[in-house]
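The structure appears below as C-alpha cells.
For chain A:
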Amino acid sequence: MAIPINWFLVLAAGLFCIGLYGVLSRRNAIGILMGIELMLNAVNINLITFWRYINPVKLTGQVFAIFVFTVAAAEVAVGLALVIAIYRNRDTVIVEEIDLLKE
Partner candidate 1 sequence: MVPVLIFGLSSVVTLGAALAVVTNKNILHSAFYLILAFVGVASIYVLLEAPFIAVVQVLVYIGAIAILIVFAIMLTRRLLSKDLIQRNAQWGLSALGATGLFLVLGWIVYSVNWPVKLLTVPEDPISVLGQELLSTYVVPFEIASVLLLAALVGAILIGRERE
Partner candidate 2 sequence: MADLINLIENWIKNILLGWGVTESLAVFILQVLGSVLVVIVCFVIVIALIWVERKLAGRIQDRFGPNRAGPYGIFQSFADIIKIFTKEYITPVGAEKGLFNIAPVLAMFSVLAIWAVFPFAINVVGGDIHVGVLYIVAIGAFGILAILMAGWSSNNRYALLSASRSVAMLISYEIPMIISLLVPVLLAHSMKLSVIVEAQMPWNIFVAPLAALIFGISSMAEVGKAPFDLLEAESELVAGYHTEYSGMKFGMFYVAEFLHQFTVGALMAIFFLGGWTGPLAVRWPILGVFYFYGKTFFIYLVISWIRLSLPRIRIDEMLNLNWRFLIPISFINLIAVAIADRVMLEFNLARWIYVVVMFLINILILVAALTIAEKNEKAVERVEFSPRPIAVPPGKESK
C-alpha cells in the first residue's frame, strides 16, 4: 500500500466536480447524462477506496458499487429512450428549448 488514501479521495472529488460542472453547464440532454455518469464513477471510486482501506475483509463496498452500476445502467437506458422520444417529437434535445410547460 504505497499510495495514501487521500490521493484516491481527491481524485474522486475532482472527478465528481468535473461531472457536476458538466451537468450544470451543458445544454444538450445527452451531455448532461454524460456528466451524471462521471459523478457516479466518482462515487464508485470512493466506495472501492473505502472498502480497500478500511474493511477489505467484508465486501460491502464492492456490493454497493455493483448496485451503483445497476442503477447507472437503468438510468442511461431510460434517459436515452426519453431523449430519443423527445427528439422525435420536438426535433431537439437542447434542454432550454424543451419548455412546453412554460407557455
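As a working rule, contacts are C-beta pairs under 8 Å (C-beta built on N, C-alpha and C of every residue); 3 or more make two chains touch, one makes a residue touch a chain; residues count from 1.
These made the cut because all candidates are chains of the complex that A comes from, given by their letters.
Everything numeric here is computed off the predicted structure, so don't read it as measured data.
Candidates 1 or 2 all belong to this complex, yet only 1 touches chain A. Across the interface of their complex, candidate 1 is touched by residues 1-3, 5-11, 13-22, 24-28, 30-31, 33-35, 37-38, 41, 44-45, 48-49, 51-60, 62-63, 65-67, 69-78, 80-85, 87-88, 91-94, 96 of chain A.
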